[in-house]
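First up is the structure itself, then whatever we jot down about it.
Note that this complex is displayed minus one protein chain, with the remaining chains in position.
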């Protein structure tokens, strides 16, 4: 038992962080505001870094790595606010040809119950080559043209274009119900990894600001009220990170636990951590936190977007409760 | 509209506080630890002060005062941790002969659903002259001997003896369903008043300690972490107080609002305030808060006892939700 | 304790309600929040209507042209305006609620004559130049400097968080006129004409995507000494005095609007089926109970102000509790909206039952984050409560 990052996990995380720093510095990510399509060069860079293929077998063009490796990679992507259908394309790579190589961008949708009132939303539709619909029967694949969709003018996350789906046709069944459950579970865990990256990024942002910003002739970080806000941010991020890593390892090593319980728990805690930390980051920044300039809000909006894709917190908690 | 205490409400509160200070100083209240019966002299003093009769008409031996008056009185009784079936006897005074004068002590029980698992508990059974059972049919009166009851050896609140009821016979119907609802509503509001008194008492206890206790060469109350614990205690107590007073006035002036919504809300907030403040009071006292000597725990136990008598918080919140 | 309104109060309410019933339908559509000139025109036209009907400066003394209403009448006024969905005070905010009251108490007769009627009639719009990039919670650290030159002060520096700067006629400005003694001492209060040369206004984009605030850059702006309210270096006291005008009614409009919001959340939960979930009902019920309690606290604070004519200590308690509650309320709205919460544009329900109300709930959510920061952060409010109400020692 060694729950620290292995040397190659640490090296992969480090490489991914460097790649994000050079390819996705915050000013470049922010420059994508208002875009309706995913930047092809950026996507190619992600594919070349193995983001979509790393869990595929080497014979299938992948790196044959585990979910633990994927988790540390997605944590870095979350930290850097990298846009696009990252998790969906990654989990679809085992099904959709060209997803692993970056030729196809893929969307993932959980089929909602009939007679619903609230809309179903999908990101980056204009860039997608396929949409996978997950339901109790299994996984259905649809060409994006088959979906009746309407663009959302002004989405919450300024860096992610959204479409609202009017109808979701049946589509071809491409995998069974067991695979559908695995896809959804992996989607939970890797989305949670993105969220943990965000939770950490805003904790650091707030801590740095608390060291620099002076009021009453002292750094505000010397006031316990601010200090404790920052400490609580770290606790939330580290707790969520442990839960995401445990869930990822449990997918790779099924006999150490229940991967769905771990995945639902990780999704619950990482959503909470990312949203709560982004709010706390705004609070630590005071008025500046309410400005467009400080990126705290970009993390808040992205965290809201990603966590909304995991279903209601109440439901995730019930999944854990049922499997305790 | 004048939601401050009227002169006679303020005078009544002041008189009640003085009475509690002389009749129920904390040392004397604490000396009752382990008692199985209510002290007759103390009960007489309460009756003489009008605690049980103040809302009865003057013709019925009462003072003809309103629920607002009763609320300020019960707040003082809560603050002083006065023991005994105070609220039950007060609300029963309109039904049970001798309750208002202090000759009869009364218990109040909400009839539980059939086939239950969790026990029904009643306080001070050995001292009671009557038990009122409230259900959907109305109010039933029973002599305590009619109840099959078993003493609880060691109750949570060291100042309140408890019995567990095995069976609750039907008993004589003494009032209709409407009266039953009123009794329960008044029981909620006056119990909430007791709880607000406790919430304030522990807020003051913690604040005083934070001023006196020194660590790191400063009063601990000069540390923001402690300061903010105390500030939050005050906010909880004052918010709950406003809600209890509003509920009491709404009983007296039915056209200003929905008294049951107000009562359920007051019970919810006052329970939370009393329990959360008692916990915070222990925390502010540090290790001393965990000693028998510091009375924080007596407030915690009494708050737990009284709030348990109001039903589950979840249910109180639902009552409010249904009546918004 | 009495929650019934007196006959006089009910008469006041009835008159106001009748006037609102007649007047509100005559108003045009509210302008886009991004169109400042249209907002000024709309808000000041509404102010003029209030003025003509005798409701301008509801809490201002009659001798300066106000209504001279009691605190309770002021509460009734806010209740009725909220009930009628009347326009918000908007660009008149600083004039009516801050600069005007300051001039009422601290201005000379000439200054009152010169500045107050314009505020009441909607002819003059004011903005506020208090905070600076390095003087936020620590306002007294402000560094914008004014140097006396003949009959003028020459002002240089920068201000931040200024609302309606683009359309304001005057700015209530705090400047540093001395570095001697405690930093609170060397501050002076000026009424700066916004058309003076040397003022550069730069909009500040917020996380809501709006330009609700601006930064002001002041470079040698000349402000006549006649525009100074109070003595030189006495501006801190002058500003604090304004707070004594507060009668427990701050945030009451928003509180009442929040109660309406809870009703909307309940309706939304019923439409989506979430109401079947006991946990959702309990969350809504708890928020409702807390709002009821804060409405009680607001009426208590107003009653105290009515009796004593000084603001109760309850203001910080109310502000802290309400701003935190508002955030939870806004978050519940987002939780109930699911994916619909991701769109700023209004969406229709998938079952054909009409608009979901998501645009407004999203707006409430975004703006809720400023609630625990603006007008004193929650951390500062807790300090105030601990030190001024509970008497705990300064840190």
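As written, the chain order gives the labels A, B and C, with residue 1 at the start of each chain.
Operating definition for what follows: a residue touches a chain if its C-beta (ideal position, glycine included) is under 8 Å from a C-beta of that chain, and two chains touch if they have at least 3 such contacts.
If you're wondering where the values come from, they're calculated on a predicted model, not measured in any experiment.
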item: For the chain not depicted, the shown chains it touches; value: A, B, C
item: Absent-chain contact - pick from B:26, B:225 or B:256; value: B:225
item: Of C:45, C:278 or C:375, the residue in touch with the unshown chain; value: C:278
item: Sole residue of A:38, A:73, A:149 or A:210 that reaches the chain not shown, by the stated touch rule; value: A:210
item: Touch list for chain B against the chain that is not drawn; value: 115-121, 152-158, 162, 164, 166, 214-217, 223-226, 279, 282-283, 286-287, 289-293, 296-297, 300, 304-305, 308, 312-314
item: Contacts of chain A with the absent chain, listed as residue ranges; value: 1-6, 9, 68, 207, 210-211, 218-219, 221-224, 226-228, 230-232, 234-235, 238-240, 242-243, 245-246, 248-250, 253, 255-257, 261-262, 264-266, 268-269, 313-314, 316-322, 324
item: Chain C residues that touch the omitted chain in the full complex; value: 277-279, 282, 395
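Note that only the chains that are shown with their structure count from here on.
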item: Intercentroid distance (Cα basis), chain C paired with chain A, Å; value: 38
item: Distance between the centres, which are taken as Cα means, of chain B and chain A, whole angstrom; value: 49
item: Multi-partner residues of chain A (at least 2 other chains); value: 223-225
item: Junction residues of chain C - those touching two or more other chains; value: 279, 379, 382-383, 395
